[in-house]
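What follows is a short report on a single structure.
Left out: one protein chain. Kept in place: all the others.
Showing chain A:
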Amino acid sequence: MKGGEAIIKALIEQGADTVFGYPGGQVLPLYDMIYNSDLNHVLVRHEQSASHAADGFARASGKVGVCIATSGPGATNLVTGIATAYMDSSPVVAITGQVPTHLIGNDAFQEVDMLGIAMPITKHAFQPKNSTNIPAIINSSFEIAKSGRPGPVVIDVPKNVQEQDLDDDIANLDSFSKLSFNTPGYNPTIKGNPRQVKKASKIIAKSSKPIILAGGGVIISGASKELKEFSELIQAPVTTTLLGKGSFPEDNDAYLGMLGMHGRKVANLSLDESDCLIAIGCRFSDRTTGNIADFARNSEVIHIDIDPAEIGKNVEVDVPIVGDAKNILNSLINNIKSLNINKINENSAEWYNDTLMFKKSCIPRVTYNETPLKPQQVIKEISNALDDDSIITTDVGQHQMWAAHFFNTMKPRKFISSGGLGTMGFGFPSAIGAKVAMPENDVLAVTGDGGFLMVCQDLATVKDYDIPLIICLFNNRKLGMVYQWQNLFYENRLSHTDLGQTPDFLKLSESFGVNAERITKVGETEKAIKAAKKDGEAILLDIVIDKDEELPMVPPGCGITDIIGEYKIENDITGISGGLSDTNDVIANKKDGD
């Protein structure tokens, strides 16, 4: 058995039946083996799409996503996707070709130091120098990628190692699955320290204004059920980070919306007022916290995370609990149940009710009738046309934030977005990966005209593999988010953010053989998506939106209560008598607190 064959056998044994890749000189031996293998290989049209698709595959399914590229430029084209997966803790295994071992270091054709490049953007990187090590390396890579805090792993395989015969004793094994590397330095903590759990329970019990901040870690550990139970048990409202979206059902009364720079007013102001913050599986990114000095200034902070290095990195914490979110939430629930729960709920009842009332009074308006189309209305129509099991992926920019606000995500792994790295071009290829992973679910990519143009060549992949994606392209003829920042913070000096002559997306799409439709009126988006679902073919919807619509936001460097701009309020909901005056009281109280 040769190295290339061993890669495929080990991948399949690890459950990776699908890979996203692009061949080239230094992976020729591997591709020659793929030719007749059972591996389902999806040929993308740019390596960047391979890594994003593998990431989308991983986030949608919870399995490890795999991508393959050749050495040099192939490997470097994967880098953006690998870094994206690293920032968002997504388990991706990237296999790259490398020049033969005797040429490494000689600046050979298409040689790049992939190990060196991978170092700061992966959980770990391997370079097998001998084909006999390949099975153990693949197994260890999967173990490292998915366990603890998940992350990408690179395996850089020299061409001659792909061609080299394995030692007979390994090659003749029926199964490789028991082979792995001894990694004495790697043993993630799963169970929370009982003393810390007890300490946290006590703080929660005596708090009168608790709030939960749920991050992507809740989704990764599959702790959504526990999160809901915990929130109900202690009567605490829940806010999420962008990546935590879907960890908590968003139609639940206790859900306040997303926190942070582009967060919901009710979430930002409530967190500021809370006296006990329970943060679960989040890393307190600057986009979530705003100015750290003003963050959770009235709260005792309990931080639950599987990565000890995240605790105390940005926000100083009163009670750190290292471990898996699901495990710790269960211990917390058990611990709190043993305390006087009636007393706990009595403590926080007023806060809970006030917060929910405040939330009702400031629900942003999503129903608009005008043309040009308002993005809020478009997202509403997308929501209407999809069910709870549908997956949406987004690019990065204004459309991402509109989707985060107005798309009601009811289940985990249904909202997929590039959070940490903020990667334009992520939305479309990650949707390809998500759809391949979850063919039974409807998958819809929300993208912008800027981001889509970075990866539009993969319409060919969609056509070639008959992947029935719905692409909703929010077309405002500019780089909306950057434009907004220039407008707000650079005296409206709009340097190179107007995309000017954008292509005719209908013709572009049709040239790839993918259906397309231009949407300009209210109601058309919903209708088109419903039709596309029935049709079962991919479609690109070029949705022409109001190019002047901007997002409320917290300016960089400010505290999260310093929101500029405001959403229009949904009138029919604020009609509740007394609601508004209560709200004004809440706001007035909050101002007094400043």
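The rule is short, and it goes like this: a contact is a pair of C-beta atoms (placed from the backbone, for glycine too) under 8 Å apart; a residue touches a chain by one contact, two chains touch by 3 or more; residues count from 1.
As a convention for this text, contacts and distances are computed from a predicted model.
Trainee: Given the options "Thiamine pyrophosphate protein domain protein TPP-binding protein", "Acetolactate synthase small subunit", "FAD-dependent oxidoreductase" or "Succinate dehydrogenase/fumarate reductase iron-sulfur subunit", say which is the protein name UniProt records for the missing chain.
Mentor: Matching "Thiamine pyrophosphate protein domain protein TPP-binding protein", "Acetolactate synthase small subunit", "FAD-dependent oxidoreductase" or "Succinate dehydrogenase/fumarate reductase iron-sulfur subunit" to the record, the invisible chain is "Acetolactate synthase small subunit".
Trainee: With the full complex in mind, choose from A:Y186, A:Y465 or A:W485 the residue touching the hidden chain.
Mentor: Checking each option in A:Y186, A:Y465 or A:W485, the one touching the absent chain turns out to be A:Y186.
Trainee: If I consider the whole complex, including the chain that's not displayed, which of A:V317, A:I471, A:L499 or A:I545 touches that chain?
Mentor: Touching the chain that is not displayed is residue A:V317.
Trainee: Quick one: say which of A:G15, A:P120 or A:G500 touches the chain that got left out.
Mentor: A:P120
Trainee: Give the residue, chosen from A:I144, A:L227, A:M258 or A:A404, that touches the chain omitted from the document.
Mentor: Reading the full complex, the residue touching the unseen chain is A:I144.
Trainee: In the full complex, which bits of chain A touch the chain not displayed? Write them out.
Mentor: Where chain A meets the chain not shown: residues 115-116, 119-120, 123-124, 144, 183-186, 297-298, 300-301, 307-309, 311-313, 316-318.
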